[in-house]
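For this depiction, one protein chain was excluded, whereas all remaining protein chains were kept in their positions.
After this line comes subunit A, so read on.
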Amino acid sequence: MTKVAVEQDRVAGTVAPSLTLPRRPGRRNGKTVREALAGWLFLTPNMLLLCLFVLVPLVWTVVISFQETNGFGVGEYVGVANYERLLGDPLFWRSTANTLLFTIIVTPLSMVLGLGAAVLFNSILPARGVFRSILIIPMAISGVATALIGVLVFNENNGILDNLIRFIGLPSVNWQSGGFAAFVSVVLVTLWWRVGFNMLIYLAGLQSIGPELYEAAELDGAGFWVRFRNVTVPLLGPSSFFLLILNVIYSFQVFDIVFVMTGGGPQNATSVLVTYAYDTGFVTRDQGYAAAIGVVLLLVTFIFTAVRWRTSRSRDLVE
């Protein structure tokens, strides 16, 4: 039985009794206690930081979302008024729709392009190390710097792209003043930033697939696409699951690229939930309402992750 099958059985709750570990006879000896203690000691700094910088702010955000507060002094509890306000706020719905659209477009494209690049760079390609580095470089740059480069490229007055488009005699594209084009520019810069990371994870996944599987498939007469579909893709399941969750979370949380490149404009065409929450919390100082937007974002992300976790059959798949 392969590890894959064992893992699948475990997930399905049908682990055979013979596979359970035997209980240790007698009381725990000193070594076990010391090991457990060492384990907890290693975990403690991370747990403390996680509590301090993630859990405490998270709980506090939920508390604030039930208040009307400008950030100074004690807020006034208003029950679910902030959430009721969300229902009738057209900008909230516009931002939600933009966020979902952004996620739906960017997540599969990042993964497909990342997988394509990984397959290419995993093959015999001259100077593949150089190409890998070029694709990974954006990962080393901050989102803000990436977005600033995006502004230089997509500036519709004198940006590199429109200059090129004009040079070949085509009409320039209104990347900044047109809603659709602005959205496309944000998507393209995000892809440039994110494909390298997707490629890296897929590359690691590809290199853990044994060549004998491909050889066996080849002997059975499988061509490239059949091998790709029936060997590569299934065995990259854990990588795909990891990337899907991460890409969706990153997409829901997109902020820096939108904030720098478009500021949510033109006319809110690129406004997403996090930029809307930021503007509400730190520009108009309506922090209770901003917290409510944040909580909605958290819930959507949480629900997606939970559903995907429950429905994914290949998240723990290993060879």
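Following the convention adopted for this analysis, contacts are C-beta pairs under 8 Å (C-beta built on N, C-alpha and C of every residue); 3 or more make two chains touch, one makes a residue touch a chain; residues count from 1.
Convention: contacts and distances are computed from a predicted model.
Between the names "Sugar ABC transporter substrate-binding protein", "Ferredoxin reductase", "Acyl-CoA desaturase" or "ATP synthase subunit b", the one given in UniProt for the chain missing from this structure view is "Sugar ABC transporter substrate-binding protein".
Remark: the omitted chain is touched by one listed residue; of A:T44, A:S133, A:S208 or A:Q267 this is A:Q267. Which of A:G30, A:G73, A:G88 or A:G221 touches the hidden chain is settled by the complete complex: it is A:G73. Per the touch definition above, the residue from A:S172, A:N230, A:Q253 or A:T301 contacting the chain not shown is A:S172. Taking the complete complex into account, residues 70-73, 91, 151, 155-158, 166, 172, 174, 176-177, 260-268, 279, 282-286 of subunit A touch the chain not shown.
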